[in-house]
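Yeah, one chain of the complex is gone here, protein chain that is, but the others are all in their spots.
What follows is chain A.
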Amino acid sequence: MHKMGKKDEEAGNPFQNVDRSTALQEAKKFHETPLRPRLCSETCTKVIYLANQGEEFTTTEATDFFFAMTKLFQNNDITLRRMCYLTIKELSKMTEHAFIMTQSLTKDMNGSQDLFRPGAVRALCSITDPTTLQSIERYMKQAIVDKNTAVASAALISSFHLCDRAYDIVKRWANEAQQASSSDNQMVQYHALGLLHHLRKRDPLAIEKLVVKLSRSGLKSPLAYTLLIRIAAKLLAEDDDRTALFDFIESCLRNKNEMVVYEAASAIVNMKNITHKEIAPAVSVLQQFCGSPKPALRYAGVRSLNKVAMKHPSAVTACNLDLENLITDSNRSIATLAITTLLKTGSESSVERLMKQISNFMSEISDEFKIVVVEAVSALCAKYPRKHSVMMEYLSKMLRDDGGFDYKKAIVNCLITIISESPESKELGLMQLCEFIEDCEHTSLATRVITLLGDQGPLCANPSKFIRFIYNRVILENEVVRAAAISALAKFGAVRELTDSVLTLLHRSMVDEDDEVRDRATFYYHILKLKDDKLNSQMIINGLVVSLPALERQLAGYLEVCPEEPFDMKTVPVMAVKEEVEKQATATKKKEPSRDEIYAEELSRIPQFAALGPLFKSSAEQKLTEAETEYQVSVVKHTFLNHMVLQFNCANTLNDQVLKDLTIEVEGADGYEPTSYISTEELVYGTPGKTYCIMDLPEADEVCASSLSCQMKFIVHDCDPNTGDVDETGYPDEYVIDDIEISVGDHIQRVLKPNFPASWEEVGDEHELEETYHLSEIGTLEEAVKQIITFLGMQPCERSDKVPEGKVHHVLILSGVYRGGHEILVRSKLVLKDGVQMQLTVRGTDPTSVAVVASAIA
């Protein structure tokens, strides 16, 4: 290439004028005799360069080039041949004729020129599909155990790539990979381990054996060590009873290589059930990293410590001095992580100083880190409620700064948490948010804040001050925000003193140009004009609690049949309040449909369930077997109006058995009577299967908690785990599994009432029942609250599930909807005295369900 023209050299980029057509034209040089290898390899370089710049070649172009390239295999210039391999890999995706290279590559792969072989293996595998793979399988097996380490590595990683396309074939090479794993070469060892783990992923026992064996014999490659640690950590996460694995990871903390030490430390600090004592050595290693002159080490150290601080703040306290030194680090990423770690571990007194330091460089860091900071501040607020006002000040300052949507969302979330946690900062916080929406370009955030104002504002001392902010939105914003603002205004209108002024405002919006806004305004205007508290509560304050996708489905179904009677809202499943899910750290989590939606969808596909009506509620999954047993069964209870469907999720962990005609027989009790079963035809190793049981529910007034025993019945067929051939003859067998627990909670769906007192009055005392209980076994109020919630399966309102510390009495309020669409409200007064005394008041729209709930706790 150094024969480039002088002019090009001056321009700095000799490839500047290269384009697709000239590069491809040059392929005619490939046909010359004698071949000029240097010129030809230059052409390949140009093609790769273009592909690298993102240039797309058409299928014809790529195919033509491939055909021309076959000529190049007659020349034995090493660089040229390797450029050919590289070009094949780059272009193979762009043509379906890549296979024309197969013969040349197979020849090189088995040839005598060692410098050709590894490249040929990799190129060959990149153009091979599962059908042609079988013809080279023999060579691949040989290559994996080849004594030339570069060939072995190339074969191993190519096999790993091939797993995506041809897992079943590659699986047969496990023995060769096993042999390669004891190679003396570092890279071969690493690649063999990676492949072996991938092939045995579904067999935890085999992997455990592999890890134990390799950890005893000791590895040479630091990369293999990091991989082995990761595998061991994953096994530990599934079952932390493997002390040998933990000892191995711990021993890696003393490895010579920093990469291995760090991997071990980070594996330890990420373990779930780790004790303070076990984590200490890992933390001290990370602490040393923080003092390293290399930025990557410091970053790694502080990032891991930051994670530790979330779960074990006290373990990190010892590193505070090192972390303080990092605040002034020239690498902003490191400095931010150091500060946020300190925020998590620091004492109440240092908070203000740290916040000041952060705000100094907030503008210099990326949004990712800003979010990290906000999260740290949020955690801090939860820890030191007395610092709320200081935090609020900083947060509102941040809210006014520039930043992307995610960043703003994090701040708003944090403010909302503060508002709901501490009543004294509520007014201040709401005012800050009001100011924020004055100048907010993100529609979703604006509507969220407005809805919050509508919920919380009317409960404040002086609700009228918020109205101005909300009405400004009605005048200035887009239709989505306007509609949200109208709904919020209506909630203020439900407050007696404000009704008249809100009516005036709503009246103006009744001529809005947008349909939705106009409809809402008209609707609320007429409701509010009646000045009926009960109606207000029902229509405005507490609103509709049905699940919207379900409502849509039901209405569509209703329209298809067009029956005489009016549509019954009570048949629509209510929207379940999501049980608090642990927040996941991954920022890019896709939005998934709720669990109930998935179940409803699944069940609707089975014709037998069509007659049961709409699904009311699905319980959480309950395990019916121990974790190590050969068959694994868990149950999900689906409640319908008059039936219950038990869905059994079964898994077969034996690879030499296939189970056929599998049913789980349930013994009825307490009015729960099984009526029919749906069996699963075949349960193969590794693929979970489902079987169902339909049960009648007891009479409405006899509903109570119960436990049902059950048994799994099936026909066992032996099968060969390697070939998958199944033996024709089978024999029946049965297997006893744990009892299914049914509670009153299975009949009740959790529903959140934003304004409980209003609902309480709305339902009235027509069907009120009161019971007094003495819970002698329960020692604390927290425990009592927890038990009651799980037992009744209802939603605690107004954060009454949190018992303030040191109190001896507490009121727990719960709301829910009983099977059939009957509202249920519970107020439970608890007093701590020789155990816990409880006075349970139940109100509802239906006398039977009230009675069931009132007598549920016995």
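One rule holds for everything that comes next: contacts are C-beta pairs under 8 Å (C-beta built on N, C-alpha and C of every residue); 3 or more make two chains touch, one makes a residue touch a chain; residues count from 1.
In this text, contacts and distances are computed from a predicted model.
Matching "Glutaredoxin-related protein 5, mitochondrial", "Proteasome subunit beta", "YJEN3 protein" or "Coatomer subunit zeta" against the UniProt entry of the left-out chain gives the name "Coatomer subunit zeta".
Only one of the listed residues, A:63, A:104, A:128 or A:153, touches the absent chain: A:153. For the options A:259, A:310, A:327 or A:669, the residue in contact with the chain missing from this view is A:259. Listed for chain A, the residues touching the missing chain in the whole complex are 1-2, 4, 9, 12-15, 41-42, 44-45, 48-49, 52-54, 78-79, 82-83, 86, 89, 115, 122, 150, 153-154, 157, 160-161, 187, 190-191, 194-195, 197-198, 223, 226-227, 230-231, 234, 258-259, 262-263, 266, 294-297, 299-300, 303, 330-334, 366, 368-369, 587-588.
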